[in-house]
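Note that one protein chain of the assembly has been removed; the remaining protein chains are unaltered in position.
Here the chain labels run A and B in written order, and each chain numbers its own residues starting at 1.
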Amino acid sequence: MRPIITLTTDFGLDDPFVGIMKGVILKIAPEARLIDITHNIEPQNIAQAALVLESSYSYFPQGTVHMLVVDPGVGGNRRPLAVNSRGHYFVAPDNGILSPVLDKEAQCFELTEKKFFLESISNTFHGRDVFAPSAAWIAQGKDLSDLGGKISDPQTLDVPQPIIEGKTIRGQIIYIDRFGNLTTNIGVDLLQKHLGPNQKPVVHIGGKKITGLCASYSENSENSENSEAPEGQASALVNSWNRLEIFIREDNAAEKLRLRVGDAVSVDADESKP
Amino acid sequence: MRPIITLTTDFGLDDPFVGIMKGVILKIAPEARLIDITHNIEPQNIAQAALVLESSYSYFPQGTVHMLVVDPGVGGNRRPLAVNSRGHYFVAPDNGILSPVLDKEAQCFELTEKKFFLESISNTFHGRDVFAPSAAWIAQGKDLSDLGGKISDPQTLDVPQPIIEGKTIRGQIIYIDRFGNLTTNIGVDLLQKHLGPNQKPVVHIGGKKITGLCASYSENSENSENSEAPEGQASALVNSWNRLEIFIREDNAAEKLRLRVGDAVSVDADESKP
Partner (left out) sequence: MRPIITLTTDFGLDDPFVGIMKGVILKIAPEARLIDITHNIEPQNIAQAALVLESSYSYFPQGTVHMLVVDPGVGGNRRPLAVNSRGHYFVAPDNGILSPVLDKEAQCFELTEKKFFLESISNTFHGRDVFAPSAAWIAQGKDLSDLGGKISDPQTLDVPQPIIEGKTIRGQIIYIDRFGNLTTNIGVDLLQKHLGPNQKPVVHIGGKKITGLCASYSENSENSENSEAPEGQASALVNSWNRLEIFIREDNAAEKLRLRVGDAVSVDADESKP
């Protein structure tokens, strides 16, 4: 009844671009609720936007329309898409940004019906001219099939997967948040499957060795008594995205350890203990 | 019925100032929709805010109230204004920020009726004490003439206009966006009028020469076959504001070319081709 539209872009908040898209949406869908996920995706970083989508969409009610515009190919040949997956709607360029929701059940449509775009379409701002009006029409109840024809070959990203080498899990940093905490592509499931039930993980990252996991940012990793994490020292935990994360208590791990997205992390089982 | 109020300021998003203004508005107009255009106008840069207004207001529905607070003269003698123009409402200090909508049909009122302000008025935060409550009352349906007397001499900015010198258009950079793309004051109309129908423009900027226009960021300028724009090299196109823009594909042109707002750009017709 009062549809929600989320917005994720690399437009930043300095320019009026985001506000302009919201104006376009409200002209078509006056009752829409507009929720910013983030507009500070690194310019043209499609993989980062896909990760943001993966971590956020499911916290919204079913029927939410998620609009993502990180679009280095704007004005070129890449197709504009609308997707129905897992009870949510998605509107975005066909460049892999929707990878996390493109499972077998996902229904993908190419946005071709110009009557649902703005009348005049620029070659540089499809967020305003194509994606915003399409998202608004979907929020107003239009079927995706009204907006264009079905397609079966949407672009997907090659997401780097962790590799098992003997007793070692080899992964990498895939996301760094505001606090400098380092999210890896090693999920809690893999960790649990690879380690024995009483084995502590030993994490190697940036020349540091971390033994054991903390329960939280304010606890340390060396024992089960939950004493406090030592300040200034790298620690590890399973974070709110259910992934292995490296942090330094009340400090910025990315800066302190000089690490970036793509840098290596590995996990072994602690051999010294059962 | 559910009026929209847009907000454009130089208050930034670090301080609670924007949130406070929204609280003031919602106390008076509980149903108002509050849409941020941007709060990152360069401190006290009235010309930048005017350009943001020009590029954004018309994408909102008729009847929207646009509130702009870039107000170096707060607490001094400058008048607070409410303006009705082109079916939209505008609330702002009288310092030229509303220039883009101050045409002959615009109706301008000085906000003088203190009963529509907060009870206690500071000398430093009229966004909270004067403009937010006035915008809210307009959203609630108050006539502008209820808020103060009509005036006929609102301040306007001297916007730098391009100059024609023989076969050359001389303009300047007026806006730089998050991506470092350089918007100029040379509009597509002037470009089309000045160039012959088959003549390519030759753009000179920052010691670089750019021949021809790209159709989009992912296409180059040298031919009509739409091959890709060379990376690392300055290119030009007509942007989503219908202005000549200089960009570097997947790079920051402002940083690479070391150019700023106010720097010169010129356009000639390519003499080598018909």
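Just so it is clear, a contact is a pair of C-beta atoms (placed from the backbone, for glycine too) under 8 Å apart; a residue touches a chain by one contact, two chains touch by 3 or more.
Model, not experiment: these values are computed from the prediction.
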Hidden partner chain, touching residue among A:Leu237, A:Ala253 or A:Val267: A:Leu237
Residue ranges of chain B at the interface with the undisplayed chain: 11-20, 22-24, 26-27, 30-31, 34, 43-44, 72-76, 122-125, 128-129
Touching residues on chain A - with respect to the absent chain: 2, 4, 6, 8, 13, 33, 35-40, 52, 55-56, 59-61, 64, 177-179, 215-219, 237, 239-240, 245, 250
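Please note the rule applied: only the chains that are shown with their structure count from here on.
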Rounded Å distance between chain A and chain B, as computed from the means of their C-alpha atoms: 32
